[in-house]
Each structure stands twice: as structure tokens, then as C-alpha cells.
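Taking it in order: structure first as C-alpha cells, then the write-up.
With one protein chain removed, the remaining protein chains of the complex are shown where they sit.
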Amino acid sequence: MSMAPAVDAGLALLILGLGLWIIAARSNFAAVVGFMTYGLMLALVWVRLTAVDVAMTEAALGAGLTGVLLLGAAARLPAEAPGGGPGAGLRVLVAVLCVGVAAALAGVVLSLPEPAPSLAPLVAENLPPTGVKNPVTGVLLAHRAIDTLLETVVLIPALIGVWALAADRAWGARPGALTPRPSSSSLTLLAQVLPPFGILVGVHLVWAGADEPGGKFQGAAVLAAMWVLVVMAGLADLPKVTNRLMRYTLVLGPLVFVAIGLAGIWTAGAFLALPAGYAKPLIVLIEVVLTLSVALMLGLLLAGPPKERA
Amino acid sequence: MSLALDLFTIMSVALGALFFLAGTVGLLRFPDTLTRLHALTKADNLGLGLIVLGLLPQVGSVVAGLGLIAVWLLALLAGATVGQLLAGAVPPSESRQSHREGSRP
Amino acid sequence: MSGTTLFGLCGAALVGLGLYGLICHPGVLRKILAFNLIGSGVFLLFGVIAKRGGGALAAAGAGVDGDPVPQALVITGLVVAFAATAIAVALLLRLVELGGRDTLEDEAPRRAPPPPGRRS
Amino acid sequence: MTEFLLAAAVFVLGTVALGLVRILRGPTNADRMLAAQLLGTGGVAALLLLGVATGTSALAEVGLLLALLAAFASVAFVSGATSGGHTTSGGQAARGGEEPGRDAG
Partner (left out) sequence: MSPAWLADVLALGGDLLVVPLMLPVGGLLLGLVLGGRHLARVALALMVLGLAAALAVAAAVLQAGAPLHYELGGWSAPLGVGLKADGLSAVLLLISALVVLAVGIYAQRPFGVAPGTAETRSSLAFWMLLLGVWAGLNTVALGQDLFTLFVALELLTFSAVPLVALDGRAETLTAALRYLLFALLGSVLYLLGAVLFYGTFGTLDIALLATAIRGADPLPPALLAAASLMTVGLLAKTALFPLHLWLPPAHAGAPPAASAVLSALVVKGSFFLIVRIWFDLMPMLLTTTAAQILGALGVAAILYGGLLALRQARLKLLVAYSTLAQLGYLFLVFPLAAASEAAGSVDVLTGGMLQLVSHALAKAGMFLAAGLIAASLGQDQISALGGIARAMPITVLAFGLGGLALVGLEPSGAYLAKSLLDGPAAAGGQWWWGLAMSVGGLLTAAYLIRVFYHALAGFQLPPSLKRRPARYQELIALALALGALLLGLLPTELLGLVEIGRTGVELGGLR
């Protein structure tokens, strides 16, 4: 008997059970911890789906940073979810509707065409001009570069939206959602030992991302996590929201990306096109600067709006 | 040679898996947070260590092996520190305080 | 049934589950969690479609089998979902800080929050 | 060997599932976090087993990421739980009295 189906079935059961728990739990905190475990299991599912790049992103962003964000929220909210909500009748109605949606989707999944349509051959054919060997990186930075550019740009209004929730007089203060813990030797130790390790992993992910699984988003998420860790241990302060250097770093990545893209109009005939022969170094350059900006943005999104310290 | 290595892998991984089981049983059966904590940090680190050890002969390259060892070391470091932190976060009265839920008294 | 199809069905179920939570759960934090659940279900469908469409790259020896386009889209989508969660959490925390409740229900609470230190 | 490693992965996942009961039952949040910590290590172990069994590339990196982020999450928990931000009933943390931004006219 082959074990692979058992692995898949076990993972599927775990995921569904955890999903049910996240919805059904009474305690907010229990639901969030369930969500983090859920993210971890999802990373395993992505490995099973041979999408290692996604597994890394899920582990770092989906489970890690999102989990920490929600954990912080749960710690500041009442322990139990508020009561109320729709009445029993309506709940049944909604449940029926949701089962219907799920069943319809399941039907669609089962009826997907065979053989499956795929752009994989096209990507494989068009990967050599980009100079990179990781097809996911090729798609993100060459074939669909506009999505990646817009996505880093999307983070800017998101960050502004978070900052805008400050009190007027707190403008110019430091972000206040991360609460530095009163010094504790073990935490300080961890915050000193873990980041060098994490930074190494993050840099390696970015560097290797051109040819192997990994890339800027995964690397940036790790770097952001290490930064936040150091802040939580009280070893470093967050920059004030008006800090110039921070603002320059935030826009550096997208700005370089746009500049290279615009240069492409003259050097390679189209916006976001990369001149032949220079594609790989330019992609690596974009990856590196984007990593810096994205890591900073992710960390700041986690750090919340500026707040005056009491 | 290969057979011996395979045997080594099987033994080591199986033992590691058993440690995980032990850790889980401890997590479920031990009476309070602190004893659970102590049982757990040992069990899961040993479990992961044994599994990594068992996997070493199965990976092709030295680099990959070093990577596995790095994972274990990292988990060890994190587990130890976090265990200590969690222990600090559990005031003796915590088990009688709020945040509780479910059927256990 | 192949594992891939199984995960596809799993994704469909997660969407349904999350939808229920998003509509029915009164707590905002739980609505945010439910949204993330739907999101992961959708991403899982992307993954299933990527896996189904794989093969050609493996044949070309690229080391990854699976359609890289949906995989790239999921990575983009995960970052966007994180940003969405960050805004929602920040809004919620600010609302509670200003004395609001962690729910969007208009009427007064039907069930009083349990007093601290007592089991509900 | 592949089958054995996969079987071991299933076994470890099984213990993980068992450990979930602790997240469900609590009773304290520290217990839940402890369970999550065990699940994290178990998840890493299962990942390594799966990866070696199927010859996944960049396996150690995924493992490292998981271990790093698990440690990070635990620290975040401890910080949140002990920094006084933990409230047990609604609105008590509200400070109120913040002046609203000016209404643009």
C-alpha cells in the first residue's frame, strides 16, 4: 500500500478540522492559535502540491506574520468573541447557502478539464531570456512584472491606512502596536541569537530565489519578523513615522522597479521589458531593493499606527 | 552498507516519532501547565533531533544534511528560550484565572 | 481520488466554511479570521490548478513541476491578504481603543460579556 | 524507504492532531501556545520527512522558515500576554478622550 494518499488525507483532515475550529471556537485566542497551526499545515500542503515557493510564503507570511498580527489583536480584545449575530433561523439559512457554495465549487473542481490547461510550457520556453532558473521568479519579475510592481505599491496605501488611525497629536511618534517586553534575559538572548540566523536565511532566500525556490517576499517576511523580534525584546526602537530615511527605504524598491521599467521603453522596447543580456542582473537588483522595501513595509504594517508613549 | 544506513534511518526516525507521541501524551495527560511545559520541550526537541539524525543518510548532499542539522539547532534554540519565556508567562495563579474554556474544571 | 483533487475539495469546503464565519460571526476578529480562511481556500484552488497543469516544466528539467503562473499569483495574493488583515486589525484595535465594541452589531449585546474571572 | 518515511510523517501528523486537543481545551492561553509550539516542531518534523521522501528541493529552507517563524510567534505571544495589554472584558482597555481629527470642510 502506498502511503502518499494517507499523508494527503491526513493533511486534508487536519486542515478541515482546524478550519472548523477557527470558526467554532468561543475564545478569540484559541481561534488565533488554531489559525497559526492551520497556516503551518497549509505550508505542508503546498509542499505536497510541489509549490515550494508558495510553501515558504505561506509559512512566513500566512502563518507567521499574519498569525503574530492576529495574536496581538487577540491579546488586546476581550477574551471571548462577542455574542449576538444572526438568529438561529438566519444561521441555518446562511449555512445552507454556504454548503451550497462549497458543493458547487466542489462540483466545479471535479469537472475541471482534462488535460488541464497550463502555461507551464510557455513559461519554460520563455524562461531563458530572463536569465533566471526559478520559473516562479521569472513569472513574478519578467512575464507578470506589473502585478509584482502594483502589489508592492498596494502596500503603501495599506500602510498609510494603518498610520491614519493614529490620534492627530500622535503623528510623528513611533508605531505603538508592538509592546516591548520588560527586559528578560532569555528573550534578550533569543533576540540576539535568532536575528543573525534569520537574516542569513532571509538573504539566502533572496539570493537563491533567482534559480531556486525562494525570493523577495519570503526573504522580506523573514527579515521583517527578525526586526520585529528585536523591537519586541526592547533592543531597538521603531522609527518615527516621519523618519526620512525610513520613508526613502520604503519607496526605494518600487522606485527602482519603476525606473528600470521605464528605461525598458528605450532599451528593450516596452515598459517593464528587460534588455537582452542584462535581464538577470536587473532582476537580482530589483529583488534586492524590493526586499528591503517590502521587509520594512511588512514590519511597519505589523507595528501599527503611531502612538504616544505614556 | 546501504542496508545498514536504511536500518539506521528506520530506527532513528521511529524512535523520534515515538518521542513525539510521548510529548503529545504528556501534553494531554499532565496536570498543569508547568509540568506539561517541561515534559514537552524535551520530548519534541529529542524527537526532531532523532528524526533529523535518521534522515541524514537519506539526503544526497552534505549541504542538504547541514541544512537539516541547522533546522534542528534552530528549533532547539527557539524551543529552549521559548520554553523559558512561557514558563515565565505562567504565573502560579494563571490556572485559576480567566481565559479558560471548554469542559475541564 | 488523487491527493490533488482532495486538496481541491478541501479548498472548496474552506471557502464555504469561511463564508459562514464571515457572515454569521458577530466578532470582527473572527470575521477577519474567516476572511483569511476563504482566502486560503481560494489559494488552495490556485495550487491545485497549478499542480494539475504541471508536468511540462518537470520534463524540461527545471526542478519544479507545476504551472508556475498560478503559484506566482498566490504569492502576490498572500502579500495582499496580509496587508488587508493588517488594515482590518488596525481599524478594529483603534475602534476598541476609542471605546467601541469588537463587533459590528448595531443593537445592544444580547448576551452580556462574562465578568472576568468567572467561567461562562 | 520512501514508504516508511511517509508513514512516519503520517504518524507524526497524527500526534500533532492529538495535540490539537490541548489547543481546544486550554485551559490557559499558555497551554494553547505550548500546544502550538509542539505542533510547530511536529510540523517541521513532518515536513522534513515528507521532503526527503519526495525529494523536494530547498527543503531545509522551508524547515528553517517554519522553525524561525514558530519561535517568533511564541515570542510575540509572550510579549502580548505579559505586557499588560491583556484585557478580559470589553472596552476596558479603551482610553477614550482622544480628540477626533478635524472635520474637513
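As written, the chain order gives the labels A, B, C and D, with residue 1 at the start of each chain.
Note that a contact is a pair of C-beta atoms (placed from the backbone, for glycine too) under 8 Å apart; a residue touches a chain by one contact, two chains touch by 3 or more.
Model, not experiment: these values are computed from the prediction.
Annotation: of A:45, A:61, A:166 or A:302, A:166 touches the absent chain (contact as defined above).
Per the touch definition above, the residue from A:43, A:94 or A:142 contacting the chain not shown is A:142.
Within the entire complex, the positions of subunit C that touch the omitted partner chain are 15, 22, 28, 31, 35, 38-39, 42, 45-46, 48-49, 52-53, 69-70, 73, 76-77, 80, 83-84, 87-88, 91-92, 94-95, 98-100, 104. The set of subunit A residues touching the chain not shown comprises 104-105, 107-108, 111-113, 116-119, 122-123, 126, 142-147, 149-151, 153-154, 156-158, 160-168, 170-172, 242, 244, 247-248, 250-251, 254-255, 258, 262, 264-265, 268-274.
Methods note: only the chains that are shown with their structure count from here on.
Here the spacing of subunit A and subunit C, counted between their Cα centres, is 13 Å. Taking each chain's centre as the mean of its C-alpha atoms, subunit B lies 14 Å from subunit D.
Annotation for subunit C: residues touching 2 or more other chains are 63-64, 96, 101-102, 113-114, 116-117. Residues of subunit A in contact with two or more other chains: 4, 7, 11, 25-27, 29-30, 48, 50, 52, 65, 72, 74, 76-80, 82, 187, 190, 194, 197, 212-213.
Contact residues of subunit A toward subunit C in the complex are 4-5, 7-9, 11-12, 15-16, 19-20, 22-23, 26, 28, 31-32, 35, 38-39, 42, 45-46, 48-54, 57-58, 61-62, 65-66, 69-70, 72-74, 76-78, 80-86, 90-91, 94-95, 97-99, 101-103, 105-106, 108-110, 112, 116-121, 123-124, 127, 133-136, 138-140, 143-144, 147-148, 151, 154-155, 158, 161-162, 165, 177, 212-213, 215, 217, 294, 298, 301-302, 304-305. Interface residues of subunit D facing subunit A in the complex, by the touch rule stated above, are 2-3, 6-7, 9-10, 13-14, 16-17, 20, 23-24, 26, 29, 32-33, 35-36, 39-40, 43, 46-47, 50-51, 54, 56-59, 61-62, 64-66, 68-73, 75-90, 93, 98-99, 101-102. Put simply, subunit A touches subunit D in their complex at residues 2-4, 6-7, 10-11, 13-14, 17-18, 21, 25, 27, 29-30, 33-34, 36-37, 40-41, 43-44, 47-48, 50, 52, 55-56, 59-60, 63-65, 67-68, 71-72, 74-79, 82, 167-169, 178-182, 187, 190-191, 194, 197-198, 201, 204-205, 208, 212-214, 218, 222, 225-226, 228-229, 232-233.
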